[in-house]
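What you see is the complex with one protein chain gone and the rest in place.
Entry: chain A
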Amino acid sequence: MSIPQEHDYIGLSEPLPSEKISYKMAAAAAAAEGVSPSLNAEKIGAFNLKETELRLGLPGSEAPERKGGIGIGVSLFGKELKDESVCVKSFVSGAKRGFSHAINGAGKWGLSIHGGSAADLGGNGGPNVKEEIPAVKAVEERKNEASITAPASKAQVVGWPPIRSFRKNTLATNTPKKDDVAGKSGSGCLYIKVSMDGAPYLRKIDLKTYCSYAEISSALEKMFSCFTIGQCGQGLAAKEHLSESHLMDLLHGSEYVLTYEDKDGDWMLVGDVPWEMFTDSCRRLRIMKGSDAIGLAPRTMQKSKSQN
């Protein structure tokens, strides 16, 4: 690709004599700077209006320090810090939910989302300001990661390129014609609906952006904030053999259970089959009340008993 990896236009607060120079400068600045110091903890105290504005950077790019002037750009929530804890909380928690759903493959972005990789996102409990600090390091790590692996896996921006879901899903199931296409991972995406009992509306997620049950369950946890499957999902994925009592504990302990509808139209408990098999056959997800899901558990038990 002829375009420099860290291409940044947002930092241009003053008009420069020629666009060419300004873009190269910005790119160089972004590259040299690495992580923007505005991320660090010192800013927590300062109530800086500019810092609170949303900024937009593209995958792999870092916005340089802002010089001033409104409407310069939009930066992702991870960098805004406020002195009012109430404010931070609502901003932060909502942002986690909002953007981790908005950005496919949170883990692949160079920009910080709380925590390091997507897996870490699940590990973090509630929102709190302290997470900003590990985010700084994580961004740097991930940026290096991103630049090493960039040619193979492209970070995806929501809704870009602008292709309708129907076409995207059809592309994903088309057999690729050329040989060099076959080697790529993650081409296409697969949006499925997620419903939760009692929630007034559904959500949609792209299954291709997750690599494991842990990732998807933590993403869903954020999306549906009273959802507590995080423990259950990780438990299922991590253990090869389920003890009956353990699963029962999980089901009784957490209010909700994650289930999916497979190609045959049957409702299955998430976590039984290998991840790839799951993404191939999953048509939609449903977060069921644990009490409704009790009927599913015995089958799982029998399965693992027969596997033992």
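Just so it is clear, a contact is a pair of C-beta atoms (placed from the backbone, for glycine too) under 8 Å apart; a residue touches a chain by one contact, two chains touch by 3 or more; residues count from 1.
Throughout what follows, contacts and distances are computed from a predicted model.
Trainee: UniProt names the one chain left off this complex as which of "Proteasome subunit beta", "Myotubularin related protein 7b", "F-box domain-containing protein" or "Septin 6"?
Mentor: Of "Proteasome subunit beta", "Myotubularin related protein 7b", "F-box domain-containing protein" or "Septin 6", the absent chain's UniProt record names it "F-box domain-containing protein".
Trainee: Tell me, which residues in chain A touch the chain that this view leaves out?
Mentor: On the side of chain A, residues 1-3, 7, 9-10, 12, 19-20, 23, 49, 52-54, 56, 58, 69-74, 77, 82, 86-87, 90-91, 93-95, 97-98, 101, 150-154, 156-168, 170-171, 174-178, 180-181, 184, 186-189, 191, 193, 200-204, 265 touch the unshown chain.
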